[in-house]
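A protein chain is absent from this complex, but the other protein chains hold their places.
By written order: A and B. Residues from 1 in each chain.
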Amino acid sequence: MKQQELGEITESPLTFRQYFTNIWDAIITTYKGMKITLKYVYGVKPVTVQYPEEREELPLNSRSRLFNDVENCIACMQCATACPVDCIYISAVKRDKDAPKVKTSSGSPVRLDLTMYTIDEALCCYCGLCTTVCPTECLTHTRDYEFSQYVLDGMKYDYLSPEIRAWRTRLIKK
Amino acid sequence: MHNEWVNYINATVPTANAVLVQPQGTTDAAGVTTPGCGVSWITVASEEVKAVCQALKQGEHQFTTLQAITGVDYPADGQIEMTYVLASMSKNSELLLKTRVARGDGVKLSKLPSVVSVWSAANFQERECYDMFGVVFYGHPDLRRILCPDDWVGYPLRKDYVVQETYRDMVVNPSKKMNIPEREFGAKHAHIAGATTSVENYSVPAPVKE
Partner (left out) sequence: MQEKHYKEEKLKTELLTVSMGPQHPATHGVLRVEIKTDSEIVAEATPHLGYLHRCMEKHSENLDYRAVIPFTDRLDYLAAMNMELTYVMAVEKMLKTEIPVRAEYIRVIVSELQRIASHLLFFGTYAIDLGAFSPFLYVFQEREFILRIFEELSGARLLYNYIWIGGVWNDITDDQIKRIGTFCDTLDENLKKYHTLVGENKIFISRTADVGIINKDVAFDYGATGPILRGSGVNWDLRKNRPYGLYPKLSFNIPVGTGEKGKVGDCWDRYRVRVLEMHESIKIIKQCLAGIEAGPIMGKVPKIIKVPKGEIYMRTECARGELGYHLVSDGGKKPYRLKVKSSCFTHVSMLPAIAPGMMIADLVATIGSIDIVLGEIDR
């Protein structure tokens, strides 16, 4: 299904008139284009954000780093089930009968004690399926977008650790 | 519409044995009937696929384009079902043409006639089906794997496919996955008492904003 046999490039020689029309066309169209470009050079404000100095705020419901408020978590496992890439690791033990009763801020009783709530954010695909199924709304996407680490294991966030609590107080202050 | 096509196929290719299959409703144990959903399709004998396609393309129904060729593996029946999605732009119609071939054991592969001479679009589609299901299309000009490497083992979209462990000395399916720190993947049944945490080496998330 060759459209053109190999090596057969047949172009009829240009006439004198065509030759100069081509040049004229090229000049005119380039002139028109340059006019638009020059307008952009002087007439349009630059839109580049000078990143480390200026930081853009993400919109309110943008989906970035996950945060779990473990005090409100009832270990229902719905987020781990909904996750398409299986990056949420939860384990919990039954709460002692004698232990004082604890309730989440929305009023549902906590029957299981979390022993682990870890999310591998390196594996997370930020789809937002886990946050929508959360019954107590403790798992949320925050608007933080700077979370690079030196080692891959640093992306595993243990939400029971005290360092994350510190992060939480900072989040709430904001 | 489908009936017309079935009659046409049976008239032009008598050995094709075309049958119209319509979506069927199911009745469960409680006697509740759910109506069938989806589209109807036509099944033909596997040896006559090429003749049927030729007839459908050139005949009155003008199926000028082949949309896709896809397969579905049914290990319970020991068969692979190949679906040819044909479309006609002049008649504005769409047809799912199906045929079944034996599944084989992964070494001895079953064969289907290639339809590349009918539509060139079938070239890549058949290569993909060969790559993913291990169905050989005889008469294909260049039947190679397309998405997997040429020396890959196995046919990935079969239901019983297991990924090979090493490929050219590279470990492609490690027994210990990168994301599992010495514990069961996902831990979806870890409600059981006594489960312990063993996530080591985590480091503190970097501060976000001063």
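Going forward, a residue touches a chain if its C-beta (ideal position, glycine included) is under 8 Å from a C-beta of that chain, and two chains touch if they have at least 3 such contacts.
Please read all numbers here as calculations on a predicted model, not as lab measurements.
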Those residues of chain B which, in the complete complex, touch the missing chain: 23-24, 26, 34, 36-39, 41, 64-68, 70, 72-73, 83, 85, 89, 92, 94, 96, 119-121, 123-124, 128, 132, 145-149, 156-157, 161
On chain A, residues whose C-beta touches the chain left out of the figure: 1-9, 22, 25-26, 28-30, 32-33, 36-37, 40, 47, 58-63, 82-84, 125-129, 132, 141
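Definition applied: only the chains that are shown with their structure count from here on.
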Chain A and chain B, separation of their C-alpha mean positions in angstrom: 32
